[in-house]
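Worksheet: one structure, shown below.
Here is chain A:
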Amino acid sequence: MTNVELQKHIDNWFTDPGAVKLEFSEEGSQFLNISIHPDYLHELMWSLKHNKETHLDYLFCLTGVDWGKELGVVYHLESTLHRHSLVVRANVEDRENPVLDSVQDIWATANFHEREVYDFFGIKFNNHPNLKRLFLTDDWEGFPLRKDYVDEVNMVVK
Partner candidate 1 sequence: METTIVNNDFKSEEYFINMGPQHPATHGVLRLLLTIDGEIIKKVEPDLGYIHRSIEKMCERDSYQQIVHLTDRMDYLSSHINNEAVCLAVENALQLEIPERVKVIRTIIDELTRIASHTLWWGVMGMDVGALTTYFYGFRDRELINDIFEETCGARLTMNYNIPGGLMYDIHPNFVKRVKSFIAHFKTKLPEYDSLLTGNVIFQKRTKGVGILTKADAISFGASGPVGRGSGYSCDVRKHHPYSALDKVPFNEALQTEGDSFARYLVRIQEMWESMSIIEQLIDNIPEGDYNVPTNAVIKLPKGEFYQRVETARGELGVYIISTGTKNPYRLKFRSPGFSNLSLLNHIAVGGKIGDLVATMATLDLVIPDIDR
Partner candidate 2 sequence: MHISLNSSNIIFGWLLNFMPATAVGIIEMVLIALAYLTLFAVLGLYLVLMERKVAAWFQLRIGPNRVGFQGLLQTMADALKLVSKELTGTVKADKFLYNLAPYFVIISSLMALAVFPFTKNLQAFDINIGIFFLIAISSVGVIGILLGGWSSNNKFALIGAMRSGVQTISYELSIGLSLLTMILITGSLQLSEIIEVQKNGWLILQGHIPAIIAFMIYMIAGTAETNRAPFDMAEAESELGAGFHTEYSGMKFAYFFLAEFINMFIIAAIATTVFFGGWLSPFGITESIPWLGIFWFLAKTFVLVFLMMWFRWTFPRLRIDQLLTLEWKYLLPINLVNIVIMAVIVWLNLTIQY
């Protein structure tokens, strides 16, 4: 499906647009983007994979981003059947205790990727079976890939 068709198709799923914060954009990116409110993330993701039309069964990238005010996760999805791609993003504003729904029950690869995001950004994932530090030691303080992380010993700022 082309991006326009995709957008139309997905837009039909949510009949009450007020309740679901769903925004499409194609600006500054080569893929079609969807921004979704964290509460509806898991529901949307589940449908994206299991709907026959979208069939986005391949999560090829899961990125944590520190947007400054809020923390976000970007999901890059592709369909191995239709070969179309889609980007889903979810942002949380709470920097102290950011929580998102885990999608590891939908795509198994998300298990490790979410642990990585937790490790570096401190975003917690609900229903993740094994959410603990992946790369860093268990007693590491702070989340290194956040923009406000400081480490005067190990970080060289140019």
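As a working rule, contacts are C-beta pairs under 8 Å (C-beta built on N, C-alpha and C of every residue); 3 or more make two chains touch, one makes a residue touch a chain; residues count from 1.
Regarding selection, all candidates are chains of the complex that A comes from, given by their letters.
Just so you know, these numbers come straight off a predicted model, no measurement behind them.
Note on this complex: chain A touches candidate 1; the remaining options among 1 or 2 do not touch it here. Within the complex, the chain A residues that touch candidate 1 are 27-31, 57-61, 63, 65-66, 74, 76, 80, 83, 107-109, 111-113, 116, 120, 130, 134-138, 144-145, 155-158.
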